[in-house]
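Note that this is a trimmed complex: some chains were dropped, and none of the rest were shifted.
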Amino acid sequence: MIALLLRDLRLAVRAGGGFGLGLAFFLIVVTLVPFGVGPEGNVLARIATGVLWLGALLACLLSLDRIFALDFEDGSLDLLATAPVPLEGVVTIKALAHWITTGLPLVLAAPVFGVLLHLPGPAYFWLVVSLLLGTPALSVLGAFGAALTVGLKRGGLLLSLLVLPLYVPTLIFGAELVKRGASGMDTQMPLLMLAGITAATIAVVPFASAAAIRVNLR
Amino acid sequence: MSIWEYANPVKFMKTSSLVLPWVTGLAAVCLVVGLYWGFFLTPEAENFKQSVKVIYVHVPSAMMAINIWVMMLVTSLIWLIRRHHVSALAAKAAAPIGLVMTFIALVTGAIWGQPMWGTWWEWDPRLTSFLILFLFYLGYIALWEAIDNPDTAADLTGVLCLVGSVFAILSRYAVNFWNQGLHQGATLSLDKEENISDVYWFPLLLCIAGFVLFFVALLLLRTRTEIRARRLKALEQRERMA
Amino acid sequence: MTLLAVENLTVTRGGLPVLEGLGFTLAAGHALVLRGPNGIGKTTLLRTLAGLQPALTGSISIPPETMAYAAHADGLKSTLSVTENLRFWASVYGTGPIDHALDRMNLRQLAERPAMSLSAGQKRRLGLARLLVTGRPVWVLDEPTVSLDAASVALFADAVRDHLAKGGAALMATHIDLGLHEAAVLDLTPFKALPPEEGGYKGSFDEAFT
């Protein structure tokens, strides 16, 4: 299992960047938003939280299809499925590797990007907290989508289509948490919900993903 | 003797090893004198206060950020047309320096912006086009990193640099059009009235010279490293053939 | 000792039976070569044995955790070196050092090369080395010698012989002569699934719909 994690991380690094690319994409989305909506600081501040959460979500999304696709194409997935490791474990580890290479850097870098969008002061702390709690769920759900679409050519768009609705609750509570935190309101409710969603997702979804992979391999 | 001779790695190594110490020393002198002068020996400007000192890092780094990209464009063209390996390696070596310069310009700009405009960041055309330049540097470096074969990488990054330059200029124009901005215009041009007074002007010139020399020194150093890495690779390959 | 026993097996691909009524056993120290024209269902059969797809009817009995499967594709990571690839599989299977496999498949000299820079045959040798590091007794191999030159085929045959001598067993599909004279040969042609009209398998699904 550890071997698999190390291999996946090493592959991500070798593939040119690993950690950096998710970040770079996030940066780009954040940069493009003002071009679209205009440069006025107050409008930007108003939508900053939403944009940052959406950016994280899309950066995550873009890298999803590679969670299993490469292993499927070169036949490793077949071989892993016949190896003495539970497929549920494989799925979880791969989601973890995805989070380490994509989610974690986003969490760490989000405050910097907040500056670009004139994020109001108290929101920074809550932004980091919400991303830290929410992004693991994004990776695990993403792995599920990737498992469903592995082996389908041009799975990319289909994958996004399947996964995005699953992301809605995380997005809602994540953005809500930042909003409430920033305006000094009670944060307990969205905090609990967000943590609950992530915990439940991590506990349950890998079984579904493993089942999906088994079906897709046969 | 033509200038192209220096495109030969051996010749380049020899010449650069002679030049390098001088450039480095000169850069150090310029930077130390220029920065000390600028930071401690100039008066505070009335509407800028202490923060005017940032200019001694901000302006040179901003200028270098642009000029390094131009230099990469030229060396990429030389590689694509005349296929001199040193040229491609110089472009590769310059990119991270350019990235850091862009970053320094952005950060010092932000530090300056806080007291001046009351905000760390504003979507001003100057600032924005620097952010885009930053992205171009990132993409360029990432592409070099992602490709194993050095010739392939040199070709592809060369093409990217060409296309990227055109779009960087386009972006600069588009951004200007999109937002009026707060950033001051080019106050260094000699004929303008709003030129800053000589007290600031001379140390600034010295700093700019220092940055240029510092860049040349770093570039030579890094290109030499790249050539050595390349040499190592060639030797390893020969080993394998034997 | 019987390591693999197959009884009255029907395997399907794309929802259609391709081979039926198949039965054989494989004992320790023995090898079985599957033969049959293209498209008869060798790959399908091997994948079913490996547990990657369900059988329609029949039973497959094999002790748990004894099988190592090698497919048409090698499952190599092109950016990892030869050693890194093998080490990964060694730790997945919880086996130890990989030197033996490197030597056996004549990969010593290529050990530090990224898999991407190998030729077709060199890649295949690496794929076979993976098999050696699994340490599993039952080998299930799909065309293991594709792209290999004569010397490498002989190398592979030796590795199989060794494996059998140590009490292992091997089942492989191949179109070429491996020079493994001790291996039994099973021709799959007689097991080709017939259409239901001619007495082939009639599943409840088919019955319900036709």
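Note that the chains are named A, B and C in the order they appear, and that numbering of residues resets to 1 at the start of each chain.
Operating definition for what follows: a contact is a pair of C-beta atoms (placed from the backbone, for glycine too) under 8 Å apart; a residue touches a chain by one contact, two chains touch by 3 or more.
As the structure is a prediction and not an experimental result, all values here were calculated from the model.
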{"item": "Chain copy counts across the complete structure file, not just the copies drawn", "value": "A x2, B x1, C x2"}
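Here is the rule we go by: only the chains that are shown with their structure count from here on.
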{"item": "Centre distance in Å when chain A and chain C are each reduced to the mean of their C-alpha atoms", "value": "37"}
{"item": "Length of the line joining the C-alpha centres of chain B and chain C, rounded to whole Å", "value": "57"}
{"item": "Per-residue multi-chain contacts in chain B, two or more chains", "value": "none"}
{"item": "Residues of chain A defined as touching chain B within the complex", "value": "15-17, 20-21, 24, 27-28, 31, 34-35, 39, 41, 44, 115-116, 118"}
{"item": "In the complex, chain C residues that touch chain A", "value": "47, 50-54, 65, 67-80, 84, 87-89, 91-94, 130, 134"}
{"item": "In the complex with chain C, residue positions of chain A that touch it", "value": "2-4, 7, 10-11, 14-15, 71, 73-85, 217-218"}
